[in-house]
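Excluded from the complex is one protein chain; the other protein chains are retained at their positions.
Moving on to chain A:
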Amino acid sequence: MKNDNPYKVPENYFDNLGAQIQEKIKQEENKFEQVEEKRSLLVQLKPYMWMAASIFVLVFAARIILSVSISPEYKIASFGNEALQANAHVDSVEAANNEVDAQFFDDLKDATSDDIIDYLSDSDIDTDILLANL
């Protein structure tokens, strides 16, 4: 038996083969360049993406830390203190007013009849309040 090659190829197949292969190589290179472009864009954006992610994590962490440190108990306690402070302020004002009133009536004991008549003749005086305190 002859060891001839029994296979054949389409007519002029080898004439165009080189050009076809070089065309395919160009296509492959274009694909490779496109992938490289995408990759380089990602590489360029990477630091900004990291920065955005870091800021997000920091903000998130800060929110968690603040929500833990300002707990509801702390908020109630601080509100109670404020209420007590307000009450104390009202008490101190009332005490001051009482002191002024006591001083007024002490001074009144030493007044003469003429002082009283002059005082009563002043039209701005509310006689009802005065009579109630006699």
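Here is the rule we use: a residue touches a chain if its C-beta (ideal position, glycine included) is under 8 Å from a C-beta of that chain, and two chains touch if they have at least 3 such contacts; residues count from 1.
Following the convention adopted for this analysis, contacts and distances are computed from a predicted model.
The chain that is not shown carries the UniProt protein name "RNA polymerase sigma factor", picked from "Alcohol dehydrogenase", "RNA polymerase sigma factor", "3-isopropylmalate dehydratase large subunit" or "FAD-dependent oxidoreductase". Across A:25, A:61 or A:111, the single residue that touches the chain missing here is A:25.
Touch with the hidden chain on the side of chain A covers residues 1, 3-10, 14, 17-18, 20-22, 24-25, 28.
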